[in-house]
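For this depiction, one protein chain was excluded, whereas all remaining protein chains were kept in their positions.
This part shows chain A:
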Amino acid sequence: MIPMDWICGLLGGLMIGTAAAIYLLGDGRIMGASGVIAGLWQSVGSVVWQGRALFIAGVVVVPGLAAYLAGGADTHATINPLLLIVAGLLVGYGTRLGNGCTSGHGVCGMSRLSPRGIAATATFVGTGVIVMFIARHVLGVI
């Protein structure tokens, strides 16, 4: 019996990949969440900005509505403000320095066998595993 979480993961993953395919073939753009977010204040007023703003609106509203109809959803995120701030700063700074995140490098890069996408994904997953080991099993802070 395959766990339901894995089936949902695969199904949700197919939706994410289809969304990226629509973004690419429809509008000629790479669907990278960090790039679209940062593009919001880098392209104000242009047609490109409108596209990005509508994309973000879709990302916020549709899962919000679906979660509401399903009776709520929870991120189970930590309530330690220091951790939230440090992690947020690192994710924001790092995704701009490395020019991509899980969607851009991971989904869009790896699917075209891009050496940059594969190297970046291996690095953030590898670092994540090491940091998780140290923070959870050595220091016990998360």
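One rule holds for everything that comes next: contacts are C-beta pairs under 8 Å (C-beta built on N, C-alpha and C of every residue); 3 or more make two chains touch, one makes a residue touch a chain; residues count from 1.
Quick note on the criterion: contacts and distances are computed from a predicted model.
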Next item on the list: Look at the options "ABC transporter ATP-binding protein", "Heptaprenyl diphosphate synthase component II", "RNA polymerase subunit sigma" or "Sulphur transport domain-containing protein" and return the one that UniProt uses as the protein name of the missing chain.
Entry: "Sulphur transport domain-containing protein"
Checklist line | Touch residues of chain A, complete complex, unshown partner | finding: 5-31, 33-34, 37-38, 41-42, 47, 50-52, 54-64, 66-68, 72-79, 81, 83-99, 101-103, 105-108, 110-112, 114-116, 119-121, 123-129, 131-133, 135-137, 142
